[in-house]
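In this view, the complex is presented without one of its protein chains, the others remaining in place.
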Amino acid sequence: MLAREAATWPGVVYSVDYRYLCSEPGQNIIKDAIREHRLTGVVIAACSPKMHETTFRRAVTSVGLNPFLCECANIREQCSWVHEEKDIATPKAVDLTRMMVEKVRHNHPLEAIKVPLTKRALVIGAGVTGIQAALDIADGGHEVILVERSPSIGGHMAQLSETFPTLDCSQCILTPKMVEVVEHLNIRLHAYSEVEEVSGTVGNFRVRIRKKPRYVDPDLCTSCGDCATACPVTAPNEHDMGMKSRKAIDIPFPQAVPAIYTLDPDTCLGLFPLACDKCRQACVPKAINYDMKPQYVVEEVGAVVVAIGYDLYPMEKLGEYGYDKYVDVIDGLFFERLLSASGPTTGEVRRPSDHRIPKEVVFIQCAGSREPERHKRYCSKICCMYTAKQAMLYQHKVPDGQAYVFYIDVRAGGRDYEEFYHRALEEGVIYVRGKVSRVYQENGKIVVRGVDTIIGSPVEVSADLVVLATAMEPAAGSDKLLSTLKLGATQDGWVREVHPKLRPVESVTQGFYLAGCAQGPKDIPESVAQGGAAASKILALFSSDELTRDPTIARVNELTCIGCFSCRSVCAYSAIERIEIRDKDGDLIREVARVNEGLCQGCGPCAAICPSNSIDIEGITEEQVYAQIMAF
Amino acid sequence: MSASNESTTGTATAETTKEVDALRKVARELLESGAVKMVIGYGEGYTQGKVMPIFLTDPEEVNRLIFDKRCVNNLATYLKKPEIRAMGKVAIVVKGCDARAINVLLLENQARRENLVILGMVCEGVGDPAEEKCLSCLVNTPPVYDHLFGEKIPARGWNEETFAKVEELDAMSPEERWEFWRRHFDRCIKCYACRQVCPICTCTRCITDKNQPQWVPTSPHPMGNYHWNLTRAFHLAGRCVSCNECERACPVDIPLSIINLALVKAVHDQYGFIAGMNSEDSPPLATYKEGEEQEFIK
Amino acid sequence: MAISIHANNFQTLFDSARDAGYRVIAPVRDHTVTLFKPVEKADQIVLDEILPTKSPKEYFLAEHEPILTYCRDKSGKVSIADPSLEEVMQPTLIFGVRPCDAAGPEIIRKVMTWDCDDQFFLRRREASVVVAIACVEADDACFCTSVGQAPDGTEGADILLVPSSDETGAVQEYLVQPVTDKGSEFIKATKGWKEGNPSRAAACDEVKEKLQKRFDPDRVREWLDAGFDDPYWNTATLSCIGCGTCTYLCPTCHCFDIVDEGDLTCGSRVKNWDSCQMCQFTLHASGHNPRATQNERFRQRIMHKFKYYPQLFGVVLCTGCGRCQRSCPVDLALAKLVERIYQLACEPVGT
Partner (left out) sequence: MAEFHPKIYAFLCNWCTYAGADLAGTSRMLYPADFRVIKVPCTGRIDPEFIVKAFEQGADGIWVSGCHIGDCHYNTGNYYAQRRWTIFRHELDCLGIDLRRLKFTWISAAEGRKFADEAKEFVNRIRDLGPYERFHEIIPAEPELALKTGGGN
């Protein structure tokens, strides 16, 4: 019936009814019809385009018809399967088909867009996530540019003592990877460097990197350490959270990679010989050069991994826990250093104030997390587990010590995590469910007062040391970087992914991938997994020699565009460029918008906001929509 | 050169205010120094008691410039004329509301600041009796100018009167509103004076002149008139500076200001945005805030 | 035998006209403007204004009308039909028209019967009776005398009413001058008319005094013949914003556009008013526009009215109603521009 009626519509020269068009013989019917009637358009009135559009488009292409001249009218999922009343379901099928026929009459051939591709990747951030991504891509046979802003790679993981739930030594598992990075032939490391600018589009980015001056020639430095010995200036050591001191010229930590000394101009007596010059005299290979300037290198890459990690929520903002008043209130990372064999106390837990071994330690969870009104609204995810770990390790190291944990909930999602938490309980860590109301000092002790919400009575612990499980927050300066890279950020400043569930490591801008804590709080396994995921996405991207892109994208009518660039402000992909139209004398006549084929996704807000409708979306053009509206 | 109407308005008007004297002085300097190619201002009109836009390139003619209560026109609309754009740098006399229009043009890349010398007039309201727009003027002192003539005065600002007509309409039932507009739109003759006079309607190919597809019917039948007036107002949502030139130019007096104001109000209520107060804030429909949700969407 | 009519009898006239099958059109208030519309009651009509906002042109040259319609039936067969001319043919009394407005359609007739006869226009003309009322007032936008019209002109009118004002100056009575046979027939066929002169003399000498000729169209045309590229055009009309108002309100502008409206099953080809002041008016499909600037478009308007039309049809395409000045948002008065051209034409060569 439908086929019969369709035969009478304008433009329809052939219509047929067949049960399984997607079958081999079914597709042959279509192909034969195209050949026989030299068809310029095909409408399949059957199942949802989401089912077989590709099938049918491939079929028509095989006989030389442009795939974009074939459309599916959805009369199954959206008609026959959902309507009982035949008398109105059939007319609906007819309408849907007629509307699609009208659309196809306004379709035109589209050619897939080809974009050349540079098979080299940039990885920003060399924490464990970035390291993993870099190694995976490099192992895949492609060059990697790895950029790390601090003097050594390794990130926060290099500061950790042991890792939950296995309690294996963090550095012991990380350092081999760090070494692998420097030794890998496919990886070019720019440590103590920052990404200044990224231009271009997916497949072809130009990256400008600023190498901060170390004042030490990396090629000459043998990392003997004579300079540091000679250096008269001491400053707090960042790696050890300032508990230990370092020299103005020093190396962050023994296993640092690259193993090159770095002179810190801020603490150095002065970058001119007269002031001091001791390190330079001490340096046998003559590696020290006070006149070093920042160097700029430009790298060409095809894809970028953003693995810029996190920072801890500054304790300064947590006055309510007495951080600013009492030196013995510290954060988790600080405590990691206390626990670490390579730490300032070589693994002995001694409190900052008097270096005594604390007998009672209070751990406060959610310090800054899950406090929308005052601090961060989100859960920092890893604190529950590392607090359990730290409490446990503390009790291992101080057998007569007692660890208390104030918590709201214990969130132990993850294999062996719940078990790990229970082990902490069994080992005698005291968990107090309740928020801390006050922290104050009383005869040499730090009194932590709170309410045990389980027994419903106030609790008070006089502690020697208080450890705050402070919240994680986006790494300092990440907002600036994100805007340079034109990447979207969430309300809380984490890098935004294209789709939270289905495309978790792809950023909103094509060619940028994200991994690890840059995207939100994660533990090591998750971060490493994402690093690998980002790498595999890039390897997939690099598997072909040029990028082919769906041609259903926006097009600007430059004759009528007046260059108001409203389109630009609504484009989520920065795909609209400003083009200057000049006369033969080179004088500017006007500016118009132009769509970057490499970036445009064809979503359409630009078309909808254009006041003169000078932008159209291939595949769903105004004409096609109009035709469908008028056909009903 | 000038609109060569010496016959009617060659000479300076008898008495002038010190603001106008100052204006003429600056205009003369600008033209003599060659700082600008042309001064766009108000002069005595062809019709007794009316003013008209004048375009001066000869310093000797600056005495034709006037400014008084009759200067209702929004001269900013000339900045979209290709003939004027081709002049390069021009000076233009603006009231506050006109200056708001210039801000929108700057924001939307339709004028180049470096090509403009803005001669801002402090304005206590124009028209006799005072134009409605003046009763709730936000910018008695222009929000943007290079030279200011007159002492800065505080803006009257929005008041209960500002949206009275809109509220009147809101109080009606949809049926009544429908009839209200049908009555008015039936007079529409599709002359597009509203579009042509509007300083913000900058499209060189208006959507109503796009015929592939023809979204807006060109016919002046009820449907075409309804569609045109709907589209015109919507395209100005978040852009209209309430200079009310469209209503003034309409030969059949369709109360366009009511639709415009309704959208000005909606945009302000929803997004706290007022068009043309500066040339930086991104237009309300070209931006969004995370977490925005509207209850009408289920 | 002289005929007159008293304002109190307009209602009788209208009623009898309706009885005779006429629809009655007269100037009435609509919102803040005055338009020619069907009227029931005589007291609705507005005669004390210089001119209504719009001329009655639309009753001869519709703002919008279908000129053919098409339909596709289920079998796919397409049928095309002309619209009904019944409505077009409907006998119409257009009452209270000023002489300048009455003259408009007469001038347009020349082009409407030029290379082919425009049935829509001619049939409406045929079916309508125009009762004009001579002017007793004029404002400084009026210039009918300069283009060969007069405040008591009869061109295009079937009947002319010449007002006779009482001592207060208020108009109550009119001297009735049948102009055409159609007019005389109409007077016979309808009521409200009275034999004999109005109680006081009816004339409009005052206003004639006031309406001195401001230019001579022939001299103007001579200048235009050579003045196409005159620098005058570069500056004279810079203030024009290209709104169509002057053309849409003009009693003699008659340009129209033809568009198709409809969908798959049916639709119509319609005729709509258009304006030479719109930049799309001459825009080519190529994107080229022979009249790219508003200056050129304004020049075209003057050329058409004072050169091309006179050359073709021996008459100026203007009745001097002055709407183009009154309703111009930027007070760009066509008459003043033509006046200026006249001055240029008169200036001795070499100055």
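Brief remarks follow.
All chains are identified by letter, namely A, B and C, in their written order; residue positions are counted from 1 within each chain.
Everything below uses one rule, namely that a residue touches a chain if its C-beta (ideal position, glycine included) is under 8 Å from a C-beta of that chain, and two chains touch if they have at least 3 such contacts.
Keep in mind that this is a model prediction, so the values were computed, not measured.
The chain not shown here makes contact, within the complete complex, with A, B, C.
Residue B:P174 is the one among B:P129, B:P174 or B:G272 that touches the chain missing from this view.
Across B:I40, B:M121 or B:V267, the residue that sits in touch with the chain not pictured is B:V267.
Annotation: of A:I30, A:I44 or A:C79, A:C79 touches the absent chain (contact as defined above). Although one chain is not drawn, the whole complex shows that of B:K25, B:R113, B:K152 or B:R182 it is B:R182 that touches it.
Against the chain not shown here, chain C presents residues 66, 69-71, 79, 81-86, 119, 261-263, 266-268.
By the touch definition given at the top, chain B reaches the unshown chain through residues 166, 169-170, 174-182, 207, 215-217, 219, 221-223, 226-227, 229-231, 233-234, 237-238, 258-259, 262-263, 266-267, 270-271, 284-288, 290-294, 296-298. By the touch rule set out above, chain A reaches the unshown chain at residues 48-50, 74, 76-79, 81-85, 88-89, 92, 95-96, 99, 488, 496, 498-500, 508, 552, 570, 572, 601-605, 607-609, 613, 617, 619-620, 622, 625-626, 628-630, 632.
Throughout what follows, only the chains that are shown with their structure count from here on.
Centre-to-centre spacing of chain A and chain C amounts to 71 Å, using the average Cα coordinate of each chain. Centroids of chain A and chain B (each the mean of its C-alpha atoms) stand 47 Å apart.
Rounded to whole angstrom units, the spacing between the C-alpha centres of chain B and chain C is 31. Counting partners per residue, chain C has no residue that reaches two or more other chains. With touch defined as above, residues shared between interfaces to two or more other chains in chain B number as follows: 204. Those residues of chain A whose C-beta lies close enough to touch chain B in the complex are 490-491, 559-560, 562-566, 569-570, 591, 609, 611-614, 622-623, 626-627. Against chain B, the residues of chain C that register as touching in their complex are 30-33, 35, 53-54, 63-64, 140-141, 232, 234-239, 241-245, 247-249, 257, 259, 261, 270, 272-273, 275, 278-280, 292-295, 325-327, 329-333, 336, 339-340, 343. The touching residues of chain B, when paired with chain A in their complex, are 108-110, 202-207, 210, 212-213, 215, 235, 282-283, 285-287, 290-291.
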